Structure formats: structure tokens, C-alpha cells
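I have a structure I would like to understand better, so I am pasting it below and will then ask my questions one at a time.
A protein chain is absent from this complex, but the other protein chains hold their places.
== subunit A ==
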Amino acid sequence: MEHIAKFAIQEAENLGVEYMDVRVSQFIKEEIEIHNGELEKLLYHEDQGIGIRVLVEGGWGFVSTPKHCEQEVRKCIVQAIELAKASGSVRQENLALSPIEKAVAEYRTSLKRDPFDVPLAEKMELLEQANAALRVQPEVTVAKSMMYMHREEKLFLNSVGSHIYQETTVVGAGIQAIASDGKDVQVRSYPNTFQGNFQQSGYEYIEGLGLVDEAERVAQEAVQLLQADDCPEGVQTLILHGSQLALQIHESCGHAVELDRALGEESGFVGESFLTSDCLDHFQYGSEIVHLTADATTEGGVGTYLYDDEGIAAQRTPLVEDGKFVGYLSGRDTAPRIHKESSGAMRAVGWQNVPIVRMTNVHLEPGDFTVDEIISTTESGIYMEGIKSWSIDDIRYNFQFGCEIAWEIRDGKRIRMLKNPFYTSNSPEFWSQCDAIAHDDWQLWGVPNCGKGEPFQTIFVSHGASTARFRQVQIGVS
């Protein structure tokens, strides 16, 4: 890794680039899935390669290759320079970059039990037991148990002399029951919908999930949903469990505060943001109890690192304070356009891709309530849990989310299970109606499938979230 990275830096400097950085990485992952007691997937994957980014004549060029030889790297640098020159040929304004300092650092995920050292037989046994427990209910037609782990070793060097080695280990697991009575199909997942939940950790995180213990409840709820009443429609009080609130944060805040979106750079694909730069430090995003933070230093977060993929130190950035919009996620080439410095949020998926502005770990800070207090102080409302569907417009304003399960709350108690719930609103109106946030069930929710950019990159991000209450929300049934 070291030799080829240094070679790339030297070659690029010889060719007169203004700036360059190189990432050399090795990636391994293991995936296991059992469906209805049968093996659906058992995969070990490894890849390695180099991503080279150069700045020439005011334009960026990026080339990646799986080949590690000097001849290939030299060819890639020449191609990257050609791309950079072509970029510079269609520009309206000069590219300004926020400052970067030389950094020499190392980072490794803290882990007690290396997941790649755990015997495969032990992993299989856990998933088989959880799968069998889901299938105790005969109406469960599809029972899934899943496990995932990856490790990326990444060396970053740049032309200002930085040398940053980071070794990240991510693990995750989950179960899912799909119940059917021939007329209806209902799904329940644990810990969450997207293949479970994920953390930067060792195997101890998977052991602590209690997949086997939770399977009976998950299966029962999927079956009970078949007979449950439809969620009543209307404007009501909504209580969201963290499993769903994490996605709400992701879609209506996390993406909305990406500065490249706000500046129009994503308008050709995923869209822009209602949080335009003139909103910064002025716009009331939510109620005064809403505090949202992007924190790339959160222990265990799947968006945690020491330095981002352009060599800027990880940061804790307030996004919303006392309900007011105060910060963006940004990189070196976007931050100067609002007279700021990079927030250290440039991330690339693997060596293959160019770094772009991404979420790190975006949290809703814990509030003053317990979950019991939120429910017991709600006279009438709907409590929803688990991600089922999601849709939001291209400026992250109007949204509609469906959940796996709901309960009607009456006089401070859960009184009946409801199916097919969804809620719809717009981002500032929704967050301004937030009047209670719990602290006792705050946890990290790992999202493995955050998509953005062209070429499309799917990255892991985390959200800290707890149960919270929102007043006057339009609720529907699908």
C-alpha cells in the first residue's frame, strides 16, 4: 500500500498537478443469510485498488483502478489529468478550496472480538436458531436471518504530506418475518428493516442483539398484523420509535444539510435542498427542543472516522440548535462558497469512488422525557415503529413514510395494534410540532444503504435517535 501510494504522489507531482490525493485500500466482507432454514447466501468477498484525485487547471479529475503496478498507476494519473483539464474547460467560476493541513494519524475500530476470527459454525448456529424461532408461527411464510461484517484498510496520502491509515470494522445482523394468510402480507423486522442494525464494532455487537430471544415476538407481531385493524386516517398526535425516527432524520435533515445539494450540485440527480444557504443561522427548522448534530466521532457509529476522504479531521457539527438551522455537512470545495471551512464530511465508497459530501452520524440529541412519560402523557394518538416505505421530494421538503406496525394510544396507554400506517408532512412543519423527545431509549441506528451521487455510491451512516412525539400530523393507511 505504502509504496504504490508514495509512487502515485511522486508521479503526479512530476507531472505538475496543483494538488492530488490517493487512497489505497483493501476491503473484505462476509455475508450470511438464511431463509426458511435454507442457506440463501454465504459469501466471502475481498477487493483492493487505488483511487487517485488530481486538481489541474482549476478542475478535478478522478480515476480508480484495481491494478497496483506502477505502470497502471502512471496511466491513471495521466487519465486523471486529462479529466481534470476537461473539467476546467467548462467552468463559470474559479474553484476555491478550504485549507488543509498535513496530518499523520492512525485509526482502528475498537473491538473485543474480531468478527473474522469467529468460527463460521458459531455464526451459522446463531442464525439457524433465530430462523427456527421465527418459523414457530405457521403463518410466517418467509423467515430471514442475516449477518454482515466488513473491514476496510485504507491508506490516504496527499501532496501536502498527509499520511493517514484507517482500519474500519463494521458488523450487523437482523431477523425478519413475513406473514401471509393468502389475502394479506405483513412484515416485521428486528432490530430494523434494512438487514438489521449495524455498528462499528467487533462480534460482541451481534452477540448483544439477542436475535434468538427477539424472534418469537417478531414472528407473533407479523402474524397479529394480519388480523389487526387498519390505521385510522386523520390529523393526530404521532409517536415515532427510534427505528423509524432514524430514517426521518436521515431523509428530512441529513440529506437536507448536505451543502453540495444546497448549492445545486446534486440538482441533476437526487435534487437540491429547501435549506438554501440564506437559511443558515436564521431558519427555524423545528421546535426549540430539537437539536440535531452531525458527529463523525461517535463511538460505534458506522459514519465514524478520524479523517475524511480528503484528509480533513472528523468533527462534531451542530446542524440544528434550539430548533434553528445552524450548520451544513461540507467538503473543501463547497465550504468556501458560504465562507466556511470544510466540516470534514467528504466520504467515498471504497477505493473505486470519488469522495463527495456525505452524512457521517447524524443524531437527534436525547430529550428530557422517558418513553413511558411520552406515552402516558398522550391522551390520543398513534405510535409507529419500523421502516416500511419512504419517499421525499427533491428538495427534502414534502415526505411520506410508511411503518411496519402501529398502536393506537388512548388515555396514555397502548390499546390496539394497527396495520399499514403511514404519515405525511413537510420537514419544517413536522419538526416544529415535536414536543417530546425521550432519552432512555436513545441508541445508534445504522443505515447501510444511503445512496447519492453519480456514479451512484451506497454508504453506511448512523443516526442516534430515541422515541419522540409530534403533534398534528396527517396520518393515513395504505
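Note that a contact is a pair of C-beta atoms (placed from the backbone, for glycine too) under 8 Å apart; a residue touches a chain by one contact, two chains touch by 3 or more; residues count from 1.
What we mean here is this: contacts and distances are computed from a predicted model.
Trainee: Unshown chain, UniProt name, "Inosose dehydratase", "(2Fe-2S)-binding protein", "Putative Zn-dependent protease" or "Polymerase nucleotidyl transferase domain-containing protein"?
Mentor: Hidden chain identified via UniProt as "Putative Zn-dependent protease".
Trainee: Which residue among A:Q129, A:S389 or A:Q472 touches the omitted chain?
Mentor: A:S389
Trainee: Taking the full complex into account, find the residue in A:E265, A:E365 or A:E408 that is in contact with the omitted chain.
Mentor: Spelled out, the listed residue whose C-beta touches the missing chain is A:E265.
Trainee: May I ask you to list the residues on subunit A that touch the chain which is not drawn?
Mentor: 33-35, 37-49, 59-66, 79-80, 82-93, 120-121, 124, 128, 141-142, 178, 180, 182, 184-185, 195, 263-269, 271, 274, 352-354, 356, 388-395, 397-398, 400, 402, 420, 422, 424, 426, 454-456, 476, 478
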